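Left out: one protein chain. Kept in place: all the others.
Moving on to chain A:
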Amino acid sequence: MSVQPVSGGVAERPSPTGLADVIDTILDKGMVIDAYVRVSLVGIELLTIDARIVVASVDTYLRFAEAVNRLDLAESGQGLPEIMQNMTQGASAHKTKGVVQGVLEAAEEKLHDLGGEREREPSRRRRRGEED
């Protein structure tokens, strides 16, 4: 395999305020005010976005199987891209790097879409309802 690390083995230091990271942190972590306050708590309508992805589910399994299948097709293809890679070493390394980045960016986009989706469908769940 010739997959190169995006950052050449040095940890990336992106802005900590990317939406995906924010969702994971502030909807799930931090002090829960309900634990302290009862009387004057205001239950405001929250447009919630479920930060958690259920990792072990049939959907996950099918997605993995699909990805294995894609991987396999790409390998057995032996088509033009492979030949070109052999011809131009430098360019192929660069190309692979682009692919990895593309995958990560696609995942981010998906989350942004999810955010937009949920925004159009406000749910009345309060924070506490999300905890379990």
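Note that in this section a contact is a pair of C-beta atoms (placed from the backbone, for glycine too) under 8 Å apart; a residue touches a chain by one contact, two chains touch by 3 or more; residues count from 1.
FYI, contacts and distances are computed from a predicted model.
Enquirer: Missing chain's UniProt protein name, "Succinate dehydrogenase cytochrome b556 subunit", "Sugar ABC transporter ATP-binding protein", "Glycine reductase" or "Gas vesicle synthesis protein GvpL/GvpF"?
Expert: Checked against "Succinate dehydrogenase cytochrome b556 subunit", "Sugar ABC transporter ATP-binding protein", "Glycine reductase" or "Gas vesicle synthesis protein GvpL/GvpF": the hidden chain maps to "Gas vesicle synthesis protein GvpL/GvpF".
Enquirer: Applying the definition given at the start, please give the residues of chain A touching the unseen chain.
Expert: Residues of chain A in contact with the hidden chain: 1, 3-14, 16-17, 19-33, 35-49, 51-53, 55-56, 58, 60-69, 71-72, 99-100, 103-104, 107, 112, 115, 119, 122, 126-127.
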